[in-house]
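All protein chains but one are shown in place.
Chain naming follows the written order as A and B, and within any one chain the residues start at number 1.
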């Protein structure tokens, strides 16, 4: 009796093990391509970055000295690094809620099956994504300049007494950049949301309509909870992308006026490739980038831990 | 006509009116770019906000056409973009499927590494990427270009696929397994059909990325101009001390058209409730 039981146990265990092995093999086969590309084109560069960050190296000559954590130590006292660090987070805090809300609103509106001309609208709101950045740079200066139409409008409407130099004033430059990025990237997130919204089955909308819910109610009570998981991913992407913002800042202000819009990416770029006297500092710039990345990861982990604890407390 | 219907009509007129109005301002810079590509350098600054060129000219297009070896570059760009999109699509879809549906050994580690690495702003991907491509002996070839483009920012797409596959109900898969499908067949027959919306997103975003990439293709093709892409050919308009604005505008207008056409075609796949339709 016991013997047979043991034998059956062993057999099931063997089968289970086999099944597990099979599953793992299959999964890793599915992963192999992505992991391979990742190691070559993302992992390796990151490892290189880590290594550069321990060097006193201009990136231009072969003359690199290993200096341990010296770069990181120097970073701690670098006021401009901290300025960029804080600006990056300020920028993120301003843009993430705006970007997510506006793009989700657009996506939901333009996901309506009965909506006429939605293809046209989708294209219209997507167009800024593909508009060339340097062209955006100059037209925005025309539009937002002191003599530009925005100021003209605001002054005529008596909202402003005197025109504001939106991009040239340290106080307004960062919020102005936020608005410009919102305009430029909204289409991207609209696409992500649209993809997420496709996961909501048609029956859900039909059921809601039968229950007499209007589109807004359907959205908040039914659709939003359903797309929350994808929403989380999109929010993380949005937050991380905004912390790494580069193109729009580089073309609009180059981090100015007087470092008011200097974010990590522009700080790092300047340190790594531009120099006034002597040579740039690729090693130091790598350290700045990695330190920032590390800080973001730690903040992410902490926030997540806090969220878990809060959820537990609520329960 | 009933009152409700009237209200409905008024509402939709307002909605469309607003959408069009805001939409116009939304695409104004784009229209301006198109218009600027027909302006002369002088008019570019004189007629600052105007959308209609006073003295339209096609000189800008002729100029950039001559500068960039257009025919070759255009074909190269299409090849490089198409193949890198295909590679990215296949690899992120497969990996996303595995990560979204199964708890295999090392899954969490992969996820952690992927998530962590997108948080790090990279200073110079050029040096290591160049080393890698050189190590494969592919510098100056289209294949090298394709691989390096595909190796770019695909983690984002991977995460999108992962979260999508996570949300697909289990019954579907079990049904297919009962029918005798192995993992690959399940993936191929069921999941690939379901994930169209995410795939569409990936195609659009990766196309934009590969189409406009400049630095990496430049380095990888400096020795072999015959495999250059359009962006490399078109970018030389912003120099150290001078800027050819109208050239940039013309180049931008040309480069953007294929992407917009692709978008118009692709966005049709975002159809409300398609996932549900397939399910039933």
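Everything that follows uses one rule, which is that contacts are C-beta pairs under 8 Å (C-beta built on N, C-alpha and C of every residue); 3 or more make two chains touch, one makes a residue touch a chain.
Here is the rule we use: contacts and distances are computed from a predicted model.
You can't see one chain of this complex, but its UniProt record names it "Extracellular solute-binding protein", from the set "DNA repair exonuclease", "Extracellular solute-binding protein", "Heterodisulfide reductase subunit A2" or "Quinol oxidase subunit 3". Residue A:44 is the one among A:30, A:44 or A:108 that touches the chain not shown.
Considering the full assembly, A:274 is the residue among A:156, A:274 or A:313 that touches the omitted chain.
For chain A, the residues touching the absent chain in the complete assembly are 43-44, 46-48, 50-52, 55, 57-64, 80, 138, 141, 145-147, 163, 165, 167-170, 253-254, 256-260, 269, 273-281, 297, 300-301, 304-305, 308. Taking the whole complex into account, chain B touches the unshown chain at residues 41-42, 44-46, 108-109, 111-113, 115-116, 124, 126-128, 130-131, 134, 139-140, 215, 218-219, 222-225, 236, 238-243.
Definition applied: only the chains that are shown with their structure count from here on.
Only residues 16, 19, 23, 26-27, 29-30, 32-33, 36, 48-49, 87, 90-92, 94-95, 97-99, 102, 104-107, 110, 113-125, 127-129, 132, 147-148, 150-152, 154-156, 158-160, 162-164, 166-167, 182-184, 187, 196-198, 200-201, 204-205, 208, 238, 243, 245, 248-249, 251-252, 255-256, 259-260, 263-264, 267-268, 270-277, 279-280 of chain B touch chain A when the two sit together in their complex.
Looking at the complex, you find that chain A touches chain B at residues 23-24, 26-28, 30-31, 33-35, 37-38, 40-46, 48-49, 52, 59, 109, 111-113, 116-117, 119, 121-132, 134-136, 138-140, 142-143, 148-149, 183, 188, 191-192, 194-205, 229-230, 232-233, 236-237, 240, 243-244, 246, 264-265, 268-269, 272, 282, 285-286, 289-290, 292-294, 296-297, 300.
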